[in-house]
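And now, subunit A:
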Amino acid sequence: MKKGLRSSIVLALILMLALFSLGGCGNSDVAGENNNENEVAEQTSDAYDQIVERGYIIMGLDDTFAPMGFRDEKNEIVGFDVDLAKEVFARLDLEVKFQPIDWTMKETELNSGNIDLIWNGYTITEERKQKVSFTKPYLKNRQIVITMADSDINTKADLAGKIVAIQNQSSAIDAVNTEPELVASFKGGEPVLFDTNNECFMDLEAGRSDAVVADEVLARYYIKLRGPENYKVLDEDFGEEDYGIGVRKTDVKLLEAVNNTLDEMREDGKYQEIYDKWFAE
Partner candidate 1 sequence: MIDYIWGLLQIDYIWGLLPALFSGLVGTLKIFFITLLLSLPLGILVAAGRVSKIKPLVSVLHLYIWIMRGTPLLLQIVFIFFGLPHVGITIERFLAILIAFVLNYAAYFAEIFRGGIESIDQGQYDAAKVLGFNSVQTFMRIILPQVVKIVFPSVANEIITLVKDTALVYIVGYGELLRAGRIATNRDASLVPLVVVAVFYLAITWILTKIFERIEKKFAYYQ
Partner candidate 2 sequence: MVLQVKGLCKSFNGKEVLQNVSFSLKTGEILAIIGRSGSGKTTILRCINNLVRCDRGTIIVDGMVLCKEDEQDGKVVYAKSAEMLQIRKKLGMVFQSFNLFPHMSVLENIIEAPINVFGVSRQEAIELAEKLLEMLDLQDKVSAYPFELSGGQKQRVAIARACALNPLIMCLDEPTSALDPELREGIALTIEKLAAKGMGVLLITHDMVFAKRVAQRVIFMENGQIMAQGSKEEFFNQITNERIKKFMAE
């Protein structure tokens, strides 16, 4: 027995070591820690020349994520970001391949080279800047608070003691965390996290959550679909933010090319045209 126990413990330790050496980097990625030294292991050089050579770029998006990039009834990937990306890379003479990913794994997908860009309503935050390089902002966004129309919540301060739902791994979390006292006053001392905004809204409708904090662009989309008369958007918000496109820190040329092309599109009116298509009232 003793011998068996001892060898089991040794085996367990070896296994754990193996697992850590294998997946350690991926793990802390998900946890959102900064460990750039490890991550650049796969991509130490600028990949742009390779991308140009093979003729296509792989854009990562969570295709469950309306309205920035999602699938329409015909199962085609569409959205504001998708149209914008197609135009940018058409100008750069590159084909865009859309790779569906899981949103919680986005930076891991990027840094392990499975995708070349994260472009999917990706809010620029300080924490994310540690992991990826962002382009210049291409769309403004606010983190807004949504309640049911008959709610007695009218200010952020009213959220004290209430259940607040937020999408997991979203920038809305970072935004509310800039006000730690307020978060601590939420019921349970933290927000309730869901995989998608849709689930947040369903929970709100079910009466379990009292409020949702979400990107305005996304939230307006849901509110429009579910009937604007049912909801109330507070005047106060959790700050303005920008959407950017994330690329690997090493891909300097790609970053520059995308930035320049976006500038060009703003100047010649193409950007406005796409914006109007998706967001004009």
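Points worth noting:
What we mean here is this: contacts are C-beta pairs under 8 Å (C-beta built on N, C-alpha and C of every residue); 3 or more make two chains touch, one makes a residue touch a chain; residues count from 1.
How were these candidates chosen? In short, all candidates are chains of the complex that A comes from, given by their letters.
Everything quoted here is computed from the prediction, not taken from an experiment.
Note on subunit A: across the options 1 or 2, its touching candidate in this complex is 1. Taken together, the subunit A residues at the contact with candidate 1 in this complex read 11, 15, 19, 21-23, 25-26, 38, 41-42, 60, 62-66, 70-75, 99-102, 104-105, 108-109, 112-114, 196-198, 201-202, 222, 225-226.
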